[in-house]
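See below for the structure under consideration.
For this depiction, one protein chain was excluded, whereas all remaining protein chains were kept in their positions.
Then we have chain A:
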Amino acid sequence: MSNLDAFRAEVRAWLEANCPPEMREPVRDEDDICWGGRKFEFKNAAQKQWLERCVEKGYTVPDWPTAYGGAGLTPEQTKVFKQEMARIKARPPLQSFGIWMLGPALLKFGTEEQKVHYLGQIARGEIRWCQGYSEPGAGSDLVSLQTFGEEVTDPVGGDHWVVNGSKIWTSYADKADWIFCLVRTDKTNKYQGITFMLFDMESEGVSTKPILLISGNSPFCETFFDDVKVPKDQFVGEVNRGWDVAKYLLGHEREMISGGGAGGDMISVGALFAKSLGLNANGELDDPILRAEMAAFDTDVFAYRAMGERFMDMWKTGRAHPASSNMMKYVGTELNKRRHELVMAGGGADALEWDSDESKGGARARSWLRTKANSIEGGTSEVMLNVIAKRILDLPGA
């Protein structure tokens, strides 16, 4: 325990000395998030400095091995590190699909060369990744994907594979540098006919088209592949065994969604509206039914926070049921949708404004609409329930 206390003191001192004051302010909008990558422009010097300092210590990916750009922290140390970050409200220095999704999959399935190369790039924020999973005909039924890759013998340019097809709901495909992509390489074998490929979005034959959503924003794209060349050393795992990698990665995606964003930022929604809605003489929110709904919601949020802590403690030490991230994803995303319903109710007519300055460009309304995707992306709530029924409750025929 004393070692952990010493570590805590060390982290606290380091954060105090290295986290710029601007990086301790709450994240206001998308610009405040550092995604890294070739096209990323830092919003200010503090954001750049914070990333560089963390990269130096391995703190962008604290629990990854030092050889791959991490700080090599144990689960206990990682928890302490996160607590100390939260204590000073430090923003994450870097966020990316590389950290949350591809990284863990590479750690498990990548070759040593791939780990050193790709994980290092992710840890340093040099390459921004996007995920090529869903297709127009393969949503919840992901394994039906049709994007096809075949091997080409090329005596001049070297042997490689050629990929054709399209992906949909590719988050930030227009801003990403590389894609990790599921490609069918055997049409006769559903599960063991998919290969997990990595390639540069600037490769010849890749194009993207943003999709306008109900929020008025376009965080997702359609992505098209027209004879895209992919060398075999850019496969993760063996040919036709990509589904194993894909499933493992989905577990981490669900872990990320549930551990990070779900339930919103975990603060009391009632407290948020105490000022704007006003309190009555008894110090109660002056709208009794809304107060009751907000209080019931807050109770669930605080409960889910405890669940998040327990889940991470168990997940990091191998105690969690391997399918429990599906439960976390389900509960957390349903909670977040509920939060935004209450935020809209609390905001009333003001929250309806779509582009005024006062509404910060309709931030509340757009966020509310955005959250509707929480229970669709990364596996729908219904799929999560199917998985729980089958893998955890062991119900028949599920």
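Following the convention adopted for this analysis, contacts are C-beta pairs under 8 Å (C-beta built on N, C-alpha and C of every residue); 3 or more make two chains touch, one makes a residue touch a chain; residues count from 1.
To be clear about the criterion, contacts and distances are computed from a predicted model.
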Out of "Acyl-CoA dehydrogenase family protein", "Putative spermidine/putrescine transport system permease protein", "Ethanolamine utilization protein EutA" or "LytTR family DNA-binding domain-containing protein", the chain not pictured bears the UniProt name "Acyl-CoA dehydrogenase family protein"
Filtering A:126, A:200 or A:313 for touch with the omitted chain leaves A:313
The listed residue (A:152, A:214, A:279 or A:352) that touches the chain absent from the view is A:279
Touching the hidden chain, out of A:73, A:327 or A:343, is A:327
Residues of chain A touching the missing chain are 76, 79, 268, 270-271, 273-274, 279, 283-285, 291-292, 294-296, 298-300, 302-304, 306-307, 309-311, 313-314, 317, 319, 324, 327, 330-331, 382, 384-386, 388-389, 392-398
